[in-house]
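The complex appears here without one of its protein chains, the remainder shown in place.
After this line comes chain A, so read on.
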């Protein structure tokens, strides 16, 4: 089916995501206006006005009442999702790269880049929904300083294990688990050679997939932090998602924006690639963007997906019936009995 082209942003996309129920689509871009769309019709519902820099990350709580945005203007803002009212702005000492709600929505974590003499930080703020907004403390409950000498930057943050730990990815290809109470490192792995651009979890947060500039995406067991699968491509991977209904992986990427013009070849390789979750085999592509895909999100109902690219467009795709009816290339059953 023809995708719906969402023309709302003026600069390259940084973030695309559905809310928990899958009826809203949130997008952020390097322009300063995070936007919410009707996930079914592609109609623009509204924008969240107030940031003065590129918005890197967003997170909407489970009940879709409150929205967090992380911006390069060194603030993280809390919004009323429905009205677009800015509830609170949390100032940081450097550009805020990522933001994530804790389970229950009473706490959230941010990661910020080092800036001037300030270290990169992981901060946890308390914003109980039942308390009045005025009572929210602008100083974080916990601050974890990332040592400056390594000059590594955090790229993603997620609460795991019923808010017991904080999962953070870094631009050197490593992943760490922090204790949310003490800030100590619980576990650390180093699965990628280059920057981890994005990490995306399944709904249950039992599996996650990392997208890396080393041309691969890797699937992990989120409980034991064990790598399960590797999806190899011929380009840097900017974002990848696990299909909620099929054993598929959707993966987007492309040459870095700066090297597009210097790269040989007719195609810039800006397609969304489809991989089989288990066999690691690529079986399809969806073309359309004319810049590297920066963000991909799949609707929790598995019927549609959205991709946002360097070209400033969000393409909202609804799967054809043939895709939805597609069966596993290997028939179900143990295969001993021929099933004709």
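Here is the rule we go by: contacts are C-beta pairs under 8 Å (C-beta built on N, C-alpha and C of every residue); 3 or more make two chains touch, one makes a residue touch a chain; residues count from 1.
Criterion: contacts and distances are computed from a predicted model.
Visitor: Pick, from "GPI transamidase component PIG-T", "Eukaryotic translation initiation factor 3 subunit B", "EKC/KEOPS complex subunit GON7" or "TBC1 domain family member 15", the protein name that UniProt gives for the chain of this complex that is not shown.
Guide: "Eukaryotic translation initiation factor 3 subunit B"
Visitor: With the full complex in mind, choose from A:162, A:285 or A:324 the residue touching the hidden chain.
Guide: A:162
Visitor: So which of A:5, A:285 or A:330 would be touching the chain we can't see?
Guide: Of the listed residues, the one touching the omitted chain is A:330.
Visitor: Looking beyond the chains shown, say which of A:33, A:142 or A:207 touches the absent one.
Guide: Checking each option in A:33, A:142 or A:207, the one touching the absent chain turns out to be A:207.
Visitor: Considering the complete complex, identify which of A:43, A:145 or A:221 is in touch with the unshown chain.
Guide: If we include the chain that is not displayed, A:221 is the one touching it.
Visitor: Where does chain A touch the missing chain, residue by residue?
Guide: 20, 62-63, 103-105, 162-163, 204-207, 221-223, 228-229, 247, 277-279, 328-331, 334-335, 338, 340
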